[in-house]
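Worksheet for the structure shown next.
With one protein chain withheld, the remaining protein chains of the complex are depicted in position.
We just call them A, B and C in the order they show up, numbering each chain from 1.
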Amino acid sequence: MQDSKALASIPLTPANTAPPAPQFPWPKPFTSAMFLSFDVDAESAWTAKDAAHAERLVTMSYGGYEARVGTPKLLELLDQLDLKATFFITGWAVDAHPAMAESILKAGHEIGHHGYHHLLVDPGDPVDEEVDRGLEALKRHLGVVPKGYRAPVGEFTEALRVALVRKGIVYTSSFRDDVRPYRHRLKDGRPGTIELPVTSSYDDWMHGLSNRFSPRSIFPKEHVLSMWKDDLDETRDWGAMVTTVLHPQVSGRPMRLRLLREFLIYAKSCSDLWITTGEAIAANYQNHEAGGSAAAAE
Amino acid sequence: MQDSKALASIPLTPANTAPPAPQFPWPKPFTSAMFLSFDVDAESAWTAKDAAHAERLVTMSYGGYEARVGTPKLLELLDQLDLKATFFITGWAVDAHPAMAESILKAGHEIGHHGYHHLLVDPGDPVDEEVDRGLEALKRHLGVVPKGYRAPVGEFTEALRVALVRKGIVYTSSFRDDVRPYRHRLKDGRPGTIELPVTSSYDDWMHGLSNRFSPRSIFPKEHVLSMWKDDLDETRDWGAMVTTVLHPQVSGRPMRLRLLREFLIYAKSCSDLWITTGEAIAANYQNHEAGGSAAAAE
Amino acid sequence: MQDSKALASIPLTPANTAPPAPQFPWPKPFTSAMFLSFDVDAESAWTAKDAAHAERLVTMSYGGYEARVGTPKLLELLDQLDLKATFFITGWAVDAHPAMAESILKAGHEIGHHGYHHLLVDPGDPVDEEVDRGLEALKRHLGVVPKGYRAPVGEFTEALRVALVRKGIVYTSSFRDDVRPYRHRLKDGRPGTIELPVTSSYDDWMHGLSNRFSPRSIFPKEHVLSMWKDDLDETRDWGAMVTTVLHPQVSGRPMRLRLLREFLIYAKSCSDLWITTGEAIAANYQNHEAGGSAAAAE
Partner (left out) sequence: MQDSKALASIPLTPANTAPPAPQFPWPKPFTSAMFLSFDVDAESAWTAKDAAHAERLVTMSYGGYEARVGTPKLLELLDQLDLKATFFITGWAVDAHPAMAESILKAGHEIGHHGYHHLLVDPGDPVDEEVDRGLEALKRHLGVVPKGYRAPVGEFTEALRVALVRKGIVYTSSFRDDVRPYRHRLKDGRPGTIELPVTSSYDDWMHGLSNRFSPRSIFPKEHVLSMWKDDLDETRDWGAMVTTVLHPQVSGRPMRLRLLREFLIYAKSCSDLWITTGEAIAANYQNHEAGGSAAAAE
């Protein structure tokens, strides 16, 4: 049991004090949305866990798959399906694999911020350097000032939430507590970023194939497709949104790309579903906040 | 190997000395029962593991899903299916999310006790404060004096078993050793609470989607539905009962709610199955103990 | 990396020096065999891991399910299917649940030795007390002198192998290195027990439902049945044997008993398959060793 001092430190209020997500309409003719997004960690997925992994060449090769095969193959798929997505890229991946990063930008996809070294943030950790180095790498190599941010390893602290507002980030996409966009409320009451929430089911990292030492099993197409369709279909019934969290080192593998193709073809067949970038969903949210009537989708 | 002193400390008697579960009939026209219950932990599921999680905002957001989305959606589902259930709520969740707790009560469901901070009890731990704070929160916000108790993280000690009797709890629902209700026998021989036993298969936490660091995989509808139907159908053949242990942060997710809807529609189609609250099953047990003949279900 | 001294300690010979399993025929009209066996650990499955579990009442209740529900239900199933099996019972389970143990014996099944406290044996551990106490409990409560032994938690040392021969054990059933019976060769060259080897696929503990903190997932009927049938059908093609390692606290649960019933009905439909006890398979082996021609099955 934790000691009573620790227990006494737990606030008796929700950790997230944002008001309920507003129920504004999606752009016509859509009644639900899919935020199609990828996290490009490359080798930084592994050095973030242990810098010494840099010399473990096979461990690193899981991440190296992204530049050599995974990202090109996924760009090809998106092109064939005529879809635009958001790619959250770590600064390290941009520095180490500039050609890969440029190919994403050139293909017309949105570039988002994903930290520099893909560091998991813990309470008390400084956050500025990791955010700033990420911004600089995106600016220097791609000329991009990102609107969106996804937390590496998916954690957030208040310090990070505040820093991102200060640095001009418009939307974030890491929280697991909703099925519609909402605006964060900082601890001091000021408005934070717009949140485009995520869920574990669309995180390909959860279904194996990412790590040879992971206890998590690898699942076949039928298994993952069933989950993804169920989550999508129920969400469409709710008029809500789903967010994918896909990694080229997982979803760029042959068996996974085959599954993703089948899923995206299904999603495209849903005429009520807006498949789009984070930028577009955030703009639609801002338009709603500004009192705008529902715009048609681009 | 454990040392011989430790081994010598193991009693040569069953840990649970309750006599066999009595074989009294279920209320007519039913021949089996489903105790439909939910555990509402909200963020306390996470702070119970580590108070420092209170500042890990994404970890907390798993729990925060309950108030924002999961619980409202489940209440809607139960209303559509015209089912009443028992919701075991932690005191913390009631304090932090009073509106959520009130909405459950208002919808006509039973409210049960689920600890205050969702603390796992270990041998030697004091139990009074956690139980009392939970009772106070239910009383203060909801005016409820709960009849039922489910142990947070599912553990029990003799001290807890004794304390619950002293505090007027009528039934508990945490033990994994039976398929019918039975009355606990305390170590000193006195009668304890009525136990409505549970099983891992109906605990949605076991099938993934609860935690981004869990090694446990996420399973699709076909997988979970097959287990739940098999467990139910065999139990019906036995004339026994099943107990669900569902969490709004898991079963309130779109893909899981879709599965639960399908399962409950199936369960409702079983005309021999009494789907009800813990309170009702405990009352039927008391009626039996009092020598009452089998009453018809309400 | 392990140090060179540790590496130098690894012998450059197989750990098991038994000659290949002899290819004698199964009793007519059978051409393959299933050793149908159960491990009855009851609560000792848990106290073996930590004696302090004795006061964790829900953890203990997993084991307590065996006496209250699991074993009676399995005995009923075997009776319906007219099958005899071997039950390896820990001495603790016999001491704490004598009525359960007697009911197994009375139903005509073979009783085997499964340790006393279900202790995992490690190199250097003394083995006599655990073996002797198990023998005494079987003798005192049941009047049984067991022919078979299965290692608790499935581990073996040379000291244990030697002790079992000295104490008159005829066959063991714990090694994972064959698909036919063979005779152990002790380190000093003397013959050891007859081994009836096992495999992980038929160990119900591997497929979940055993433990609420286990990272192992719970699998539905289709999944387990497919494995069990594949393993059985291929083994029948090989003219070899399978061994089940089933636990009443797992396979006695409703969904699992339903699966086991379906599997055993399938197995019984295989007219080439001898479904029997360890005692019978060991006797057939001894008959072969003695130069006997293939006897017909009882």
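By definition in this document, a residue touches a chain if its C-beta (ideal position, glycine included) is under 8 Å from a C-beta of that chain, and two chains touch if they have at least 3 such contacts.
Being a predicted model, the structure only gives us computed values, none of them experimental.
Engineer: Please work out which displayed chains the absent chain touches and list them by label.
Structural biologist: So, taking every chain into account, the missing one touches A, C.
Engineer: Write down which of A:Ala6, A:Val69, A:Leu186 or A:Cys270 is the residue touching the left-out chain.
Structural biologist: A:Val69
Engineer: For the chain left off this view, which of A:Ala6, A:Leu83, A:Ala96 or A:Cys270 is in contact with it?
Structural biologist: The missing chain is touched by A:Ala96.
Engineer: Among C:Leu36, C:Ile111, C:Val127 or C:Ala151, choose the residue that contacts the chain missing from this document, as touch is defined above.
Structural biologist: C:Ala151
Engineer: Just to verify: which one of C:Tyr116, C:Phe219, C:Phe263 or C:Tyr285 makes contact with the chain not shown?
Structural biologist: Answering carefully, the residue with contact to the hidden chain is C:Phe219.
Engineer: Against the chain that's been left off, what residues of subunit A make contact? List them.
Structural biologist: 42-44, 47-48, 50-52, 54-65, 67-69, 73, 92, 95-97, 117, 119-122, 125, 208-209, 211-212, 215, 217-223, 253-255, 257-259
Engineer: Which subunit C residues touch the hidden chain?
Structural biologist: 1-2, 6-7, 9-16, 20-21, 122-123, 151, 154-158, 161, 174-179, 197, 199-201, 203, 206-208, 214-217, 219, 222-224, 226-227, 230-231, 233-235, 238, 240, 242
To be clear about the criterion, only the chains that are shown with their structure count from here on.
Engineer: With chains as vertices and touches as edges, which is it: line, ring, star, complete or other?
Structural biologist: line
Engineer: Which rotation angle, from 0 to 180°, best lines up the CA atoms of subunit A with subunit B, given as a multiple of 5?
Structural biologist: 90
Engineer: Would you kindly state whether over half or under half of the residue numbers at the subunit B/subunit C interface are used by both copies, giving same or different?
Structural biologist: Different; most numbers are used by only one of subunit B and subunit C.
Engineer: Give, as an integer number of Å, the spacing between the C-alpha centres of subunit C and subunit A.
Structural biologist: Roughly 49 Å separates the two chain centres.
Engineer: Taking each residue of subunit C in turn, which ones touch at least two of the other chains?
Structural biologist: Where subunit C meets two or more other chains at a single residue, that happens at 215, 217.
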